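Removed from the display is one protein chain of the complex; every other protein chain stays in position.
Right, chain A next:
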Amino acid sequence: MEFAELIKTPRVDGVVLRRPFLPTVEGTLCLTGHHLILSSRQDNTEELWLLHANIDAIEKRFVGSLGTIIVKCKDLRVIQLDIPGMEECLNIASSIEVLSTLDSVSLMYPFFYRPMFQVIEDGWKSFLPEDAFKDLESMTEEWRLSDVNKDYSVCSSYPPLVAVPKDVDDDTLRKAAAFRHGGRFPVLSYYHKKNGMVMMRSGQPLTGTNGRRCKEDEKLINATLRAGKRGYIIDTRTVSVAQQAKARGGGFESEANYPQWRRIHKAIERSSILQESLIKLVEACNDQSHSMDRWLSKLEASNWQTHVKEILTTACLAAQCIDREGASVLVHGTEGTDSTLQVTSLAQIILDPACRTIQGFQALVEREWLQAGHPFQQRCSQSAYSNSKPRCEAPVFLLFLDCVWQILRQFPCSFQFSQHFLVLLFEHTYASQFGTFMGNSASERSKLNLSQKTVSLWSWVNRPQEVERLSNPLYEANCLVIWPSVAPQSLLLWEGVFLRWKRSSRCLDEAYDEMVHIIQYNNKELQNKVNNLRRQLAQLETEEEEED
């Protein structure tokens, strides 16, 4: 077994574990290929099972022969292990370091994990593009499902099947793909049933410095416009960033070649800046100083809330174009795999009530993130504590979840799920026993044969007990468009993620449970009881009549 070589000391006794808001535990530390386990062998204490993949960074400290390892996790938790014996401590630390940064995908835990629960519905089959298209077909005939990318040759980050305008043939798609960054030609992202307007997404056009054009690309997107109607192109970059992109072969749609489209530039930052922002935010949240000024200025300097506001604003703009202006929209940034997806998926949360259900939200993540080719593996390989130089890491999906949470806070009764679901997704994108967020695109996932070799997160989520845990007790279906406020005073710091380990959430949890209790007591117990009694009474009544 390969792991055995990496584990020099598999077991140490007398290790003391300190973690936020739980009593200190003394017990035996065990290292396995995928887990760090601490058990006191007593019934009443909770064991620690930590996936190596969840470890972002470690620090070692020594006082005499007592070593201390501080483990910083990707879910932002920080725990401390006091290990007697310098050698043991060094061995453990080096094993953790190696095991938590294994490069080989095939060694990852999802390939070894066997579910301890009964899979009722295989999550790998729950959200197939074919099924999603059937829904579309029931609303409109203007679109078709193209398999032009069936062997991933046209666009390596697209799925085999994409929805495109009916009148555009595959040849046109191939030519348009050659004109778009990463081959990401414009495809359908969302169809607004209310007025038939659509949202599309793509990569940037490769106009370059000499203003290249592509008739097929123009034809493709014009095919989505109704006669005499104009559409909006939302470029998630500022004008100057888009201008600079020209020098590297990219660019934006010029007015001359796209006269039927109005271009709007917004300012969502590049991924490297977002990663820096996350690191600063987490550092601010972990600051132990009690100075209010320091906290506020660090929070400000992190720019996190600014990113949240910018993304939400852009999503509102896209939704507004579609719902209020009655216009179709094309969204892109540079690659079309990050800010583009934040905007298209949030716009759907705003516009489409279906996306606010548990199933619908999974479908949205599947459609707009996984199938759409957001490179999860690259973006989530390190989180906020990593000392290594960031390569492609960025909290793009976490920012999306944060924005959803902001909307959820403003419309607490319009979502079928609670923030637990969002936190769960955050955790599983960074470290998971499930294969769902592995790989960077549909093509990589299919090469890894994940659907055969790993379990889907959705298989686990879509079990009754889990659905119940993730449900929002206040949910009442709301078929309306929900416009969030993006005033700075309306945006909050997502405590459930960023302050989760800073304060015992026990009293907040208890209050939440109490609320759930009030609601369920009402819905289930009391209403049922009243109904039963009514029924009994009716029965008595008829018996009485019969006796009469």
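What we mean here is this: a residue touches a chain if its C-beta (ideal position, glycine included) is under 8 Å from a C-beta of that chain, and two chains touch if they have at least 3 such contacts; residues count from 1.
Everything that follows uses one rule, which is that contacts and distances are computed from a predicted model.
For the chain of the complex excluded from view, the name given in UniProt is "Myotubularin phosphatase domain-containing protein" [choices: "Cytochrome c oxidase subunit", "Coatomer subunit zeta", "Vacuolar protein sorting-associated protein 33B isoform 3" or "Myotubularin phosphatase domain-containing protein"].
Taking the complete complex into account, A:His290 is the one of A:Arg41, A:Arg114, A:His290 or A:Lys389 that touches the chain left out. Among A:Cys155, A:Ala242 or A:Leu317, only A:Leu317 touches the chain that is left out of the view.
Residues of chain A in touch with the missing chain: 262-265, 284-285, 288, 290-297, 299-300, 303, 305-306, 308-309, 312-313, 316-317, 320, 324, 409-414, 474, 478, 480-493, 499, 502-503, 507-508, 510-511, 514-515, 518-519, 521-522, 526-527, 529-530, 533-534, 536-537, 540-541, 544.
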